[in-house]
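Have a look at the structure below, then the notes.
Left out: one protein chain. Kept in place: all the others.
Each chain carries a letter (A and B) given by its place in the written order, and its residues are counted from 1.
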Amino acid sequence: MSEHRALNRRVVTLPFMLLGVLFLIALYYLGVRFVNGMGFVTNLNGGYAWGLWVVYDIVIGTALACGGYALAVVVYVANKGKYHPLMRPALLASLLGYGLGGLGAFIDMGRYWQFYNILLPWHMNFNAVMLEVGLCVAAYILVLLIEFAPVALEKFGNTNLRQKLNKVLFFFIALGVLLPTMHQSSLGSMLIAMGHKVHPLWQTLYLQPLLAVLTAFTMGFAVVVFEASLSSVGFGRPSETPLLSGLGKAIVGLIAVYLLFRFGEVVVQGKLGLLFAGDLGSLMFLLESALFIYPMVVLMSPGARSNSRLLLWSAVSMLFAGSLYRLNAFLLTYNPGPGYSYFPSVPEIMVTLGLVALEVMVFLYVVKRFPVLHGEKRA
Amino acid sequence: MKRRDFLKASISGAATLCSGGALARPNLEPAPNAVGMLYDSTLCVGCKACVSKCKEVNGMPAVIEGDWYSWDSARDLSSDTLNVIKVYREGEAEVKDRVENGFAFEKRSCMHCVDPGCISVCPVTALRKDAINGIVTYHADACIGCRTCMTGCPYNVPQFDYDNPFGEIHKCQMCNQAGVERINKGQITGCAEACPTGATLFGTREALLQEARRRMSLKPGEIYSYPRGDVSKPHSLYEKPAPEYQQHIWGEKEAGGTNVLHISAIPFDKLGMPPLRERSYASISETVQHTIYNYMALPAVVLGGLTYVVRRNINDDEGDKS
Partner (left out) sequence: MAENDFDFSGLEKRLGVSRRTFLKFCTGVAASLGLSSNAAMAMAKAVADPKRRPPVIWLHGQECTGPTEALLRCEQPTLEHLLLDLISLDYHQTLDTGAGHQVEEIKKRSMQENKGKYLLVIEGAIPVKDNGIYCKIAGETMLHLTHEAAEHAAAIVAYGSCASWGGVQAAAPNPTGAKGAPQVLEGKTVVTIPGCPPNPANFIGTVLYFVTYGKLPPIDELGRPKWAYGRLIHENCYRRPHFDAGRFATEFGDKGHREGWCLYKMGCKGPETYNNCPSLEFNNLGGGVWPVGVGHPCFGCSEGGVGFNKPMFALADVKTHTPPNMFPPIEDRQQSSGVTAGAAALVGVAVGAALGASAMVTKKLGEQEKQQD
């Protein structure tokens, strides 16, 4: 019936318990955050209103969760059906990543008990990028749930509902492609209104949405490669390398387009000098660009594309590149004015680590109990 | 091939986006009866009467740091301080209003932008601009605490009360917030009323701009008279030799202009003012947003195309898939 199978292994292993400890620590600090206030846990201040929680959990976290999105475009839009076996784990990772983003947003929301205001039409500000992001991410989480629903239905054997769902699933798949395009680009657009506080090398104004969506794409592909490699090793499953090497080609093209726009903007706007300023901004830009260029150069050769190790390192490089791009724009080179500084506090970091641990724990549980990973060895 | 169509649509969408096109939103215009304040750094003596009056009007406690218990030691804007006097100090700091070995005072409070970034970015309209007097107010009942306003404000004015589990955003509302409403009652702002030297002057944006331009045109050293408190009250005139002003009225044009104007004898970047262009970032942001999401037309078209393509591709797969 389905080529997907649950792994059916023990869930509570030593790594699982270690992750659990991390999550418990996070729970403690979250308790402090909700009882005393954010100031007792975070290092946020008047200049840095957004810290690790927003920038990692939401901005980077959702981009890392773009595997489902990137793969959906490949499988359903570009009609490369052979990648279908990678779809379910990617969807699961996306669902968890976005879930984490939603949870992160709620935790970081100063007046969380009024969060529903964003859903009330008379409160909505249609000029605000944040509204688009908020609504779109919420909608996408629902869409991901629906897209992933067949897995649960399969497990519990509800074939009737599953067939009905399958008939309309195409619409949700389409939505699942549209929505991330919208909010991933909007996450970039959010930088526009921050104006001068965003370092000129990252403040690209009209190009913000395009660059954001392109890097989200690269991160999506990278995460698919990363995850497939990890699960093939971690669960001792057959290698996906032949399948992944095909994605490598797409990755090269994507990065090339991205770099074209990225450097084009820098040249056209006359910001080349900033590249060699020798300050944090220029160093970060160069590091970030190197991390983008490395996978592009490596994956250009077909030989490297079929080498699982090079493929993995390219993916890791891309993940760091995309994450660094966001981290730089929102935090590292973000400068609200003289005198402000920010570095996440230990509790802040522990909360983020705990949430990531939760994400991994749920992922482990689901792949072991639900038919997520595909069963047969690829031809 | 449909994929081709899809790509074509995407590219044309991106093209509209990049051109800005017909949907470009220009800077907003000042409210018809915009009220504001004129802060003249050269008149300020740093007495902090405005800081103390502001706390009184807003019922905020003094910020106590270290052993300085006898006065408010607020260092910057915070959830307990909506207005603060800061000092620029260089070298020996001997002479007021001089860049080298000099010092100058600067007032930090909400600038009440004509095209406010905070309002543009707030997803739930918790920040609103009064249509008539242009005052930017905050409404906690709408606010979700996402703090995007803080990132969208070029001056870092809105301050979230992090140390309160039920905190809210705090910012100057020109003494016109619900429960205070000094402006609606025909009074002037607390800080302008308290200012002994006339460094903080209340009035309509128009009148204040005129007053600022008059001061720009003074010859340094010439005796000029200036009002205290309310710019429209000519009986409160004081005299002083004119300082050597920078020929720059901060807030006339910066990012679409502000209702609170600043003038000074030393350059504004030294006083911590951000590097702003005339076009507001809010207007650029909204131009981009409205270009993409105009009547949701582009997303709807893309969704239609995607639905068609996905459906066809799924059906293609039906044959070899379960």
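The working rule: a contact is a pair of C-beta atoms (placed from the backbone, for glycine too) under 8 Å apart; a residue touches a chain by one contact, two chains touch by 3 or more.
Only a predicted model underlies this, so the values are computations on that prediction, with no experimental measurement involved.
Check B:Glu94, B:Asp141 or B:Glu181 against the missing chain and you find that the one touching it is B:Glu94.
Touching the missing chain, out of B:Pro196, B:Pro220 or B:Gly304, is residue B:Pro196.
The residue touching the chain not shown here, chosen from A:Asn79, A:Asn166, A:Ser239 or A:Gln269, is A:Ser239.
Here one chain is not drawn; of B:Tyr39, B:Phe103 or B:Phe202, the residue touching it is B:Phe103.
Where chain B meets the missing chain, the touching residues are 45-53, 63, 68, 70-78, 81, 84-89, 92-94, 96, 103, 105-106, 162, 194, 196-197, 238, 240, 270-272. In the full complex, the hidden chain is touched by chain A at residues 39, 43, 45-47, 226, 229-230, 232-234, 239, 241, 308-309, 312-313, 316, 337-346, 348-350, 353.
Here is the rule we use: only the chains that are shown with their structure count from here on.
Mean C-alpha position of chain A lies 33 Å from that of chain B. Note for the complex: chain A touches chain B at residues 1-3, 34-40, 42, 44-47, 49-50, 75-79, 81, 84, 105, 108-112, 114-115, 117-118, 123-132, 134, 169-171, 173-175, 177-178, 181-182, 185-186, 189-190, 192-197, 205-210, 336-340. Contacts from chain B toward chain A in the complex involve residues 3, 6, 14, 17-18, 20, 76-78, 117, 119-125, 140-148, 150-152, 154, 156, 159-169, 255, 272, 274-276, 281-282, 284-286, 288-290, 292-293, 299, 302-303, 306-307, 309-311, 313-314, 316-317, 320-322.
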